[in-house]
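Below is one structure, written out as structure tokens, with a few remarks after it.
Left out: one protein chain. Kept in place: all the others.
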Amino acid sequence: MTSILQAVVLIAVQTGIMLAVAPFIVGLIRKVKARLQLRRGAGVLQPYADLAKLFRKQPIISTTTSWIFTATPYILFASTLLAGLLVPMFTSRIPLSFAGNIIALVYLFGLGTFFLILAGLDAGSAFGGMGSSREAIVASLTEPAMIMSIFAIALTAGSTNLSTIVHKTALLDGIVLDPSPHLMALAALMIVALAETGRVPVDNPATHLELTMIHEAMVLEYSGRYLALVEWAAALKLLVFLTLIANVFAPWGIATSLEPVALAVGVVAYLAKVSGLALVIGVIESMFAKLRLFRLPDFLGLAFILALLAVIFFYVLRG
Amino acid sequence: MPAFDIGSQLVNLGSALLLLSCFAIVAQRRLSACVDLFALQSVFLAATAALVAFLTGIHHIYAAAGLTILIKAVVIPNILKQVIERLNVNREVDMNVNVPTGLLICGGLVMLAFFITQPIIPLGALLTRDSLAIALAIVLIGFFTMIARNKAVTQIIGFLVMENGLFLGATAAAYGMPLIVELGVFFDVLVGTLIIGLYTHRLQDTFDTVDTSRLTALKE
Partner (left out) sequence: MLYLFALFVAGHAAGLLLPFCVPAQPRLQNRLAHGAACVAGGAGVLLGLAGLLAPEPWAASVQSSIPLLTFAVRLDPLAAFFVLIISLAGLAASLFAFGYVTEFYGRSSMAAMGSLYNAFLLSMTLVVMADHGLLFLIVWESMSLVSYFLVVTEHEKADVRYAGLFYLVMAHVGTAFIALSFLICFQESGSFSFETFRRPEPPLPEGMRALVFLTALVGFGAKAGIVPLHVWLPYAHPAAPSHVSALMSGVMIKTAIYGLIRVYFDFLGGDFPWWWGFTVLVVGALSALLGVMYALMEHDLKRLLAFHSVENIGIILLGIGAGMIFHTYGLKEFAALGLLAGLYHTINHAMFKTLLFLGAGSLAYATHTRNMEEYGGLLRRMPWTGLLFLIGAVSISALPPTNGFVSEWLVFQTLFLSLHLPTILLQLLLPLAAAMLALTGVLALACFAKAFGIAFLALPRSSHARRAEEVPVSMRIGMGLPAVLCLLLGLLPMVMVPLLDRIVRPFTTSIAERMVAVDRWALAPVNVEFSSLSSPAIALGLAGLSLFGLLLVKTFGGMTRARYGKTWACGINITPRTEYTATGFAQPIKRVFSTVYQPTVKLETEVLEESRYFAKRRRFELHIEPVFQKYLYDPVVTLFATAADRMRVIQTGSLHLYLTYIFVTLVVLLLMAV
């Protein structure tokens, strides 16, 4: 009985932290970009105010839409949040690890993408269709690279279960230590994360120019509480990817047992790590220009090759 | 291989970075960026060589590493930059193979290289033995770059990448060649680059382009 109670508490805490931290990360990236452009920028807490405002606003729904349009934000929100619960955050012993491994994580994101594409088509405007069509090609190019880098990670840790991977890496227990496969997989996963979460150089979250937008075009018809959920889900997705990268490649400080002190250290370390990664993303976004849509195969092809090399190196170095 | 042998892991890492810069060159469309990447690759090469020198205590490898930095990371990139600037060609407009396909082919070449060297690798006792496969892969990718690209400048880079691969191979297989041979090779590479640079000028004068696929017009 206590174990179930413990699990429920851990899930609730993780959900709470995710929901609370996700807008902060978005705000932090915007702040970094603003500072690098010598602007003062809005405060890092601005996304919270935006969400609060959107929740209170009256939504406007197109008469051409069906129930898919109103259901999608909830499905998107739930699938992203559930994906986040499969990733170890401040402790490597997460209660939901039995529910799905890293492949399930990828496919949960797929569920959200599928419904978002449908929602983009539902309003009947050309913008939504364009966004959906582009999202489809970006997702198609990202997926092989993602599976390949996951393969590399799984090989080095000898498991596809995220909890096990992080736990073993944190304790340096029975994993392959060579840095080369790790570095390549990290680079590949970083590119994948940028593409999947719609950041520069794949997509620009700040644009509303029809020639360039992907994610923004799909959600163009959303307003009010629906837009709030979609935005929150997008922020959550970014956070989940950052969590994944931080904890798989640098699980330092994560709690490997469920003692209060270790957990507290884990939370602090986690916040530091994702904030650091958010800084990195802000810098990357300031350094690069958005790529043309048909240059994306080059970029994502590179991610695939990196991941493939990681797998090859793993096998060869193992001898 | 002992799993905790930090030195050999670092050498492997250096070789891996060399290989990665090859892929970056294949993926890059801008000529000046290709030259920069080549310079970066040479720095990685020098670092790897210096690391080998440190770990083995063989001093002449230090000299080779220093020469690599001097010639391949400074002099040759400068010459190439000048060629690019004077000819005003910065973009590889048409390639024989598009970038994603090129990357996939190079991935295949790496697999091939590992497959070929697999029977040899366990025989070696040197700490650099894994680098042999990477060296072979780099040579193959350099060769592929020469085939896949049309502009003379990228072909020079492909050639230089091959040379880098051979250098790594020599370091990996036998802890480097005797210093006098290294010197000869460096001199060759330098002169070779100069000559190809001149030849590119001639090409530009004759055809108004540095596209080597136009050389087919010479047969008439």
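Labels for the chains are A and B, by order of writing; each one numbers its residues from 1.
Operating definition for what follows: a residue touches a chain if its C-beta (ideal position, glycine included) is under 8 Å from a C-beta of that chain, and two chains touch if they have at least 3 such contacts.
The shown structure was predicted, so the numbers you read here are calculated from the model rather than taken from an experiment.
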Absent-chain contact - pick from A:R134, A:H182, A:H215 or A:K237: A:R134
Among A:I103, A:A206, A:A264 or A:M287, the residue in touch with the chain that has been omitted: A:I103
Omitted-chain contact residue, chosen from A:F77, A:F90 or A:F299: A:F77
Touch residues of subunit A, complete complex, unshown partner: 15, 51-52, 54-68, 73-75, 77-79, 81-82, 85, 96-101, 103-104, 106-108, 110-111, 113-114, 117-118, 120-126, 128-130, 132-134, 136-137, 139-144, 146-148, 151, 154-155, 158-161, 164, 221, 224-225, 228-229, 293-294, 297, 304, 308, 311-312, 315-316
Interface with the unshown chain - residue positions in subunit B: 101, 111, 114-115, 118
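In the analysis below, only the chains that are shown with their structure count from here on.
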Subunit A-subunit B separation of Cα centroids, rounded to whole Å: 36
Residue ranges of subunit A in contact with subunit B within the complex: 176-180, 183-184, 187, 297-298, 301-302, 304-306, 308-309, 312-313, 315-317, 319
Touch list for subunit B against partner subunit A, complex: 1, 3-4, 9-10, 12-13, 16, 19-20, 23-24, 27, 29, 99-100, 103-104, 106-107, 110-111, 114, 118, 121-122, 130, 133
